[in-house]
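First the structure, then my questions, so here it is.
Of the protein chains in this complex, all but one are displayed in their positions.
Think of it as A and B in the order they're written, each chain with its own count starting at 1.
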Amino acid sequence: MKGSHEFVNRDVISIRGFTREEIDYILEVSRSMESIVERGSDMLRGKIMAELFFEPSTRTRLSFQTAMYKLGGNVIGFAEPKVSSVWKGETLADTVRVVENYADIIVLRHPLEGAARFAAEYAHIPVINAGSGAEEHPTQALLDLYTILKAKGRIDGLNIILMGDLRYGRTVHSLAYALSNYDVSLHLVSPALLRMRPEVIEDIEGQIEVSEHTDLMEVLPDADVLYVTRIQKERFPDLGEYEKVKGSYVIDLEVLKKAKDDLIVMHPLPRVDEIAVEVDSTPFAKYFEQVRNGVVVRMALLALILGAVK
Amino acid sequence: MKGSHEFVNRDVISIRGFTREEIDYILEVSRSMESIVERGSDMLRGKIMAELFFEPSTRTRLSFQTAMYKLGGNVIGFAEPKVSSVWKGETLADTVRVVENYADIIVLRHPLEGAARFAAEYAHIPVINAGSGAEEHPTQALLDLYTILKAKGRIDGLNIILMGDLRYGRTVHSLAYALSNYDVSLHLVSPALLRMRPEVIEDIEGQIEVSEHTDLMEVLPDADVLYVTRIQKERFPDLGEYEKVKGSYVIDLEVLKKAKDDLIVMHPLPRVDEIAVEVDSTPFAKYFEQVRNGVVVRMALLALILGAVK
Partner (left out) sequence: MKGSHEFVNRDVISIRGFTREEIDYILEVSRSMESIVERGSDMLRGKIMAELFFEPSTRTRLSFQTAMYKLGGNVIGFAEPKVSSVWKGETLADTVRVVENYADIIVLRHPLEGAARFAAEYAHIPVINAGSGAEEHPTQALLDLYTILKAKGRIDGLNIILMGDLRYGRTVHSLAYALSNYDVSLHLVSPALLRMRPEVIEDIEGQIEVSEHTDLMEVLPDADVLYVTRIQKERFPDLGEYEKVKGSYVIDLEVLKKAKDDLIVMHPLPRVDEIAVEVDSTPFAKYFEQVRNGVVVRMALLALILGAVK
């Protein structure tokens, strides 16, 4: 059985760095944070989290801040593109070695792949990857798993669809890796141009059943989870091609008539029009609950890594 | 008699949503915050305020932050135009439904009229309007009332001048509505081009005595309160017209010779040259005290709405 001591001072760079046992433990600690999130706590009093956001991501940034404040800690950092550009004058290695003197943990967002891993190699304090390049976004994958577990009571045995832009979205890459630890059937639904990267499929298809589709209807009727991501017009060299496919990946009440009653619809947000507003008030919709779950999962990670979980 | 329970989870969108009895109660609670402002308190420990500033207003933002910190709470949010533009990609409804998962209360500043009311309709947590469009700015109106009450010991029976740009300034609109709850004589002094909007006058003239003037000297000698706002050159299509009027709306010691000794001069700040610096050190000047009063009034609102006032 994994214990909390294994997480102290640990970096969170990729979801692939965690075993199923470890992920389950994080989700268990996340659940224990549910009671703290309302009233707050002093678990991380006197601790400081540094958010180094070389790329804007206000949602992720605010989510980590909330998690830290709910645990009684404080937050420093930068997010403004102008300010962060100032730091680019020095190497990331130096920035990290400066900031580790201010903070107890670094949360890094960076446009370059590998940046989080590189930072972790230099830092004497733990680093959490809040997204680097088109690589993974491990805390998003954890909150997605937590959302599924909370809504369904389990992850094993589920029929899960990832739909939309599976090529460029770091969220779906991380989630696919995370799900490969469980006994699930994974259905990848996207336009041909935006299929899941072959290296991801290769990595996971030995572990779980994976199928690819361009037509949602082939897999929707049996699905337990439908994870929607946005298809951006800019990805299509030919706008006509975009116009042809876009309607096929929009979820509305009409589409959901073909789904099981207890299907849950997820989305990493922001959504534009890939999920109709009419879905929001139905029991299908879990995308705003994902936001809430992000706070407890990040609380769990911060508390575990900073040694506040006994 | 109003009790604190009536304010729990209440939105603050417009000063018009409050009765005189309620306003008096807020001012009374504000007074009780005076002793807390120095030493700080734990009343809102574990609570988080989200500041969503889609339009810059550093003064208002810092004032709310100070209020929250003095009560032991924490603050998240954004103010940088670049960062907030990122949020514009999603609907305000979605932004609010994301942020309500991070915070216990939202403070919203937005360039569009009606934005605060719209946000409040979607949010499951209370929303405070920190200025939206040319609409009202209710917390400014409350701090203005508090400043008058503190300096004069009463609001009823006073002779009050609002001067300057009465057309575009949201501050004076909110203040006019706020004052209409009291037994005051209101004198509106402005260039013809910048007269108070007719709908505001219509709304309040049934309740209080209102007169309009272009010449300050017609009303200054009997005034108890002179509320000055800035006249911006850009409002005048004809610069010659601007040059003609601007001198008439500048307050200096010479002008104040015609005023009662206990007149108070107020201004929402920033001031440019509409109040001469020589006035700052006289007992007339209350504009920096308004800033201080803004903190206690916002402390009162936050504590009331978040249920910390028994």
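Quick note on the criterion: contacts are C-beta pairs under 8 Å (C-beta built on N, C-alpha and C of every residue); 3 or more make two chains touch, one makes a residue touch a chain.
Nothing here was measured: the structure is a model prediction, and the numbers come from that model.
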Option touching the unshown chain, where A:G46, A:G153 or A:G206 are the choices: A:G46
Residue touching the undisplayed chain, where the options are A:E90, A:D183, A:D222 or A:D273: A:E90
Absent-chain contact - pick from B:S14, B:S30 or B:T66: B:T66
Touch list for subunit A against the chain that is not drawn: 45-48, 50, 74, 76-78, 80, 82-83, 86-87, 89-90, 93-94, 97-99, 101-103
Interface with the undisplayed chain - residues on subunit B: 39-41, 56, 58-59, 62-63, 65-66, 69-70, 79-82, 269-272, 277, 288, 291-292, 294-295
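We take it that only the chains that are shown with their structure count from here on.
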Chain centre separation in whole Å, for subunit B relative to subunit A (CA means): 41
